[in-house]
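Just below is one structure, and these are the notes that go with it.
Omission of a single protein chain aside, the complex is shown with its protein chains in their original locations.
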Amino acid sequence: MKFIQPRTLKEIASLIDCEYVGDSSFEVLGMNEFHVVTAGDIVFVDHPKYYDKALSSKATVVLINKKVDCPEGKALLISDDPFRDFNILTTHFKPFQASSKAISESAKIGKGTIIQPNCFIGNNVVIGQNSLIHANVSIFDDTIIGDNVVIQSGTVLGGNAFYYKKRPEGYDQLLSSGRVVIKNDVHIGASCTIDRGVTGDTTIGAGSKLDNLIQVGHDTIIGKKCLIASQSGIAGCCILEDEVTIWGQVGTNSGITIGAKAIILGQTGVTKSVEGGKTYFGTPIEESRAKLKELALLRKLPAIIKDLKENES
Amino acid sequence: MKFIQPRTLKEIASLIDCEYVGDSSFEVLGMNEFHVVTAGDIVFVDHPKYYDKALSSKATVVLINKKVDCPEGKALLISDDPFRDFNILTTHFKPFQASSKAISESAKIGKGTIIQPNCFIGNNVVIGQNSLIHANVSIFDDTIIGDNVVIQSGTVLGGNAFYYKKRPEGYDQLLSSGRVVIKNDVHIGASCTIDRGVTGDTTIGAGSKLDNLIQVGHDTIIGKKCLIASQSGIAGCCILEDEVTIWGQVGTNSGITIGAKAIILGQTGVTKSVEGGKTYFGTPIEESRAKLKELALLRKLPAIIKDLKENES
Partner (left out) sequence: MKFIQPRTLKEIASLIDCEYVGDSSFEVLGMNEFHVVTAGDIVFVDHPKYYDKALSSKATVVLINKKVDCPEGKALLISDDPFRDFNILTTHFKPFQASSKAISESAKIGKGTIIQPNCFIGNNVVIGQNSLIHANVSIFDDTIIGDNVVIQSGTVLGGNAFYYKKRPEGYDQLLSSGRVVIKNDVHIGASCTIDRGVTGDTTIGAGSKLDNLIQVGHDTIIGKKCLIASQSGIAGCCILEDEVTIWGQVGTNSGITIGAKAIILGQTGVTKSVEGGKTYFGTPIEESRAKLKELALLRKLPAIIKDLKENES
């Protein structure tokens, strides 16, 4: 997320009531997570394991829970609880806005686009031309939808990321300020749920087609011309390269990459990243040929073991 | 799909600007897919592998991409792209009609039937008597619903079929002109998605009960008194005979048949057709007794192998 106008380090520090290291007029342009930070962004880090990653990232402002040496050209915000303070900033710069109307007046809807009855379209949503939004679809604030897109009924675009920090008193949610971006010629089936990015975008690439009841987690990037069958779930922070085909009821771990033109057979659990151009099956995931051989062997195993035992005696 | 009134071969040919073989006044009554064609229908075929099937089907008009010999009593429409032209005809004879009202004035709703708030009911929908449609249900154009039916909230009846042709420039969707037909005494849970047939009907047989979050693909026919538990997905073009029981999170391949009174245990992948009266489990599907034996053997395998190795030495 970028701020509407640049802020200073001092302003940000005062919002979260914390010390800072750097010039008080150091320019702050936005706030983001590791994978999408650019110069001017705040990134937060609250575990020593990730200090180096944060300090050497493209972010120029690091919200951190230890007074470390500040890298040249950067600034630090020193907080006892960076997670909490990142949420305070999200709430400040991107407060939840209740909608008094089902279709927000700030939504921009392109020529030739049809919105069927009972849809919810939040603030600042942009929809391109000749798209079709079927009845009872919910499109949250800031979602961007291209041209010739079809969204079938019941689908929800832009729900909050399922991202929690465990604290002694309970789960604390990282607030979402990101967006959902649906490119041109995408079809999304009925009752799908596409979560917004935490600070960045969850993106469905041009020409991809999703069937019904599909989950796409926060910050996931689906490439062009992917095909995803019903009831599959793509976790958060995944990358599907172009022309990936996913059959029904597949699930993935978060953060994995599926290479271009890979085919994932039904009910597979994508437990790790897999390279493109191959066909996979099973949980944990394997190349389908190997997995199917294993399962065939398993079926023959009673006979094989009987045989081995007889030969022994 | 049948046309509202009979058309001539010449009229159809002019709509898609193609050559034809046969009498220009040859009567054309509708357009359908292989599995539901009857005399007077157009069927399309664009791969030599299926030419014979199309030409010998009950369809009397074959939309085809080669000038073959025309079977006696039939007619041909010669097109460089039958898939595209079939879509042109669907758009002509069954254009998408945007709805200005949440409940279409052309919908017919039987005596004693209750429609709860925020439902969408499309054009030409027919609902029988004493049915109950809960809040936020979406029922697309042409859906037929019987008597004593209960549809729980969030369910979508009549979404487009997930049916695409891969072209160099991207996926091209076969447009849907078919319907969803829900027979008497059916219960459908919350947030289910039942897709319409491409040209024919997706049917849920009398007395069948579906739990929540279930997917039923296009043109699938579910028999009478079937029971389907939550989160199962029945792919397109499947047949479930009467009194089939499906436990939770089952998935099926498209085009399979499940015999009457079969029981499919939870999380099974129905990878092929199975005969009735038996209990099945696993992916790929097997009879449950065999599969459970295999899994039990797998658990004992470390000990068995250790034993075999010791006996060798």
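Order of writing sets the labels: A and B. Residues in every chain begin at 1.
Going forward, a contact is a pair of C-beta atoms (placed from the backbone, for glycine too) under 8 Å apart; a residue touches a chain by one contact, two chains touch by 3 or more.
Because the structure is predicted, anything quoted here is derived from the model rather than measured.
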Of A:Ser106, A:Asn130 or A:Asn160, the one touching the omitted chain in the full complex: A:Asn160
From B:Ile194, B:Leu213, B:Ile256 or B:Ile285, residue that would touch the chain that is not displayed: B:Leu213
Interface residues of chain A (partner: the chain not displayed): 96, 98-102, 118-120, 122, 136, 138, 140, 154-156, 159-160, 162, 164, 170-171, 173, 191, 193, 195, 213, 215, 217, 231, 233, 235, 249, 251, 253, 267, 269, 271, 283-284, 286, 290, 293-294, 297-298, 301, 304, 308, 311-312
Hidden partner chain, residues of chain B it touches: 114, 116-118, 132, 134-136, 150, 152-154, 185, 187, 189-191, 206-207, 209, 211-213, 225, 227, 229-231, 248-249, 266-267, 292, 295, 298-299, 301-302, 305, 308-309, 312
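Please note the rule applied: only the chains that are shown with their structure count from here on.
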Angle of rotation relating chain A to chain B [CA atoms, steps of 5 degrees]: 120
Chain centre separation (chain A, chain B; CA means) in Å: 32
